[in-house]
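Only one protein chain is missing from this complex, and each of the others stays in its spot.
Chain nomenclature is as follows: A, B and C, assigned in order of appearance, with residue numbering initiated at 1 for each chain independently.
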Amino acid sequence: MANVIAAIEALADVIIAKKEFLTELDAAIGDADHGINMARGFEAVRAKLAAANPEDIGGVLKLVGMTLISTVGGASGPLYGTAFMRAAVVTQGKAILDAATIAQMLSAAIGGIKDRGKAVRGEKTMLDALEPAYEAFIQAMDKGESLSKSLQAATKAAADGVEYTKTIIATKGRASYLGERSIGHQDAGATSTYLMLSALTAFAQEQSQAV
Amino acid sequence: MANVIAAIEALADVIIAKKEFLTELDAAIGDADHGINMARGFEAVRAKLAAANPEDIGGVLKLVGMTLISTVGGASGPLYGTAFMRAAVVTQGKAILDAATIAQMLSAAIGGIKDRGKAVRGEKTMLDALEPAYEAFIQAMDKGESLSKSLQAATKAAADGVEYTKTIIATKGRASYLGERSIGHQDAGATSTYLMLSALTAFAQEQSQAV
Amino acid sequence: MVGIVVVSHSAKVAEGICELAGQMASAGQKLIPAGGMADGAIGTDAYRILAAIEEANTGDGVLVMVDLGSAVLSAELALDLLDETVKNQAAIADAPILEGTVAAAVAASIGQPLVSVVQTAEGARELRKR
Partner (left out) sequence: MVGIVVVSHSAKVAEGICELAGQMASAGQKLIPAGGMADGAIGTDAYRILAAIEEANTGDGVLVMVDLGSAVLSAELALDLLDETVKNQAAIADAPILEGTVAAAVAASIGQPLVSVVQTAEGARELRKR
């Protein structure tokens, strides 16, 4: 359990560290709050985790999801909130975060985001980072790569996804108000997804080296 | 000038006295504020008139119109405000309120209300009291009736107009939200128009008896 | 009477709309604002919306009015978090938040059922202003 909580703390660290960057990205084509929203959410997550004692990974992720839902405030609140809640369902009763579990979590998270936001890939959202990341992760796993390497591949795919969001028009969320003018800017939500994946990857790497 | 100011004060008196009644009428098919609105407006008119020194009838009426515009708050504010402002235009430079002037004022007021509110007779508004009142006034004058008698005829027609509003559907203003359910209720604005005309009539009668 | 919940990113907006609609509504009409975050920040919070829906429901169902895109996401999430029974009695209107709430408050106040209240709210899109 401890390492799952530590992983979540790693996500919180990067989001809080990149608060201003994420807000600036959102300022260009949205309402200048994505970093503020996400940092508020993860500050609350930190506080909740410190106070609670979840029994399994599902418990940790449910706490994260519920906390994000009630503290983030923007579209990313119900979206990431639903993602973590769905990931919680597939990790109920689990205590160890192995590659197969991570794959299930990512898949459940994507399903949650799609159900909630009704977006598909190519609409300039977090899905443009998360879906390719999931696919790269699965592919690497299938090739027999280590968890750490597979996460690296996922993070790389997410980074490419963020780049890709610069080239497309936003058709979901606030950036869609700008229509064609949203081209040239990277999506804030895709960026926060990438940042969380990269933090998870770095965390997994440390863990694997420590072992 | 003094008697024009006194006439306005008579209007203020009746509106303030009937504040609750007018509000109740508006509660049934509107937002329960017509009496509050009008009383606030005429309280302000009283205060303004006490402080100002208008040079002619036009000056008095302009002051009334401007004050109603900035203090009434409901639809009746711009409507009665415009009515008084238009009546002010036709009484510029005048100091005596004779029958011909009153006819012009009423006509200008009706024009103002129609321009502002884009309503016609039969839509369950103040026009359903004011227009028949004007017509009855003209008719009585044409028959050679006294000013006082002509005003009585106008007030009677306004009262009938108020009754008529009970039988029709509101198609302008907030009561139009109720559609057919507005039938059976008298219009608050038509009622305040009637009340002002009746106060003016009573005032004219007193004046004529005093002379 | 159908209860009404007004979900806005701004607490001021949600409260103000409830005040305006309340002027047109009967005394018992539930008009519950669910605006902003618990700490006063701009945003929407599905749990606050959920609580507002429960507060607004007197058994005849609840109309949920929303302002901008992400309020819809939070409102839909709130419905998903609700008991199945309450969830089936709640509807999110695809309607302009202020104009729809005022029109819906009138409809709800005269005892219209949820379907009609939703229709009235959504019909407010067609109200012309000039």
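Miscellaneous remarks
Keep in mind that, in the parts below, a residue touches a chain if its C-beta (ideal position, glycine included) is under 8 Å from a C-beta of that chain, and two chains touch if they have at least 3 such contacts.
These figures come from a predicted structure and were not determined experimentally.
Looking at the complete complex, one finds that the omitted chain is in touch with A, B, C.
The residue from B:V45, B:V72 or B:M196 that touches the chain not shown here is B:V72. When the missing chain is restored to the complex, the residue among B:T82, B:T155, B:S182 or B:T201 that touches it is B:T82. Summarising the interface, chain A meets the missing chain with residues 30-33, 174, 177-178, 181. Within the complete assembly, residues 33, 37, 40, 66, 69-75, 77-79, 81-82, 116-117, 172-174 of chain B touch the chain that is not shown. On the side of chain C, the interface with the absent chain consists of residues 8-17, 19-20, 23, 35, 42, 66-69, 72, 76, 92-99, 102, 125, 128-130, using the contact rule stated above.
Throughout what follows, only the chains that are shown with their structure count from here on.
Compared on C-beta pairs in contact, B-C and A-C come out with A-C as the pair having more. Here the CA centre of chain A is 65 Å from the CA centre of chain B. Centroids built from CA atoms put chain C at 38 Å from chain B. Here the spacing of chain A and chain C, counted between their Cα centres, is 31 Å.
Among the residues of chain C, none is in touch with two or more other chains.
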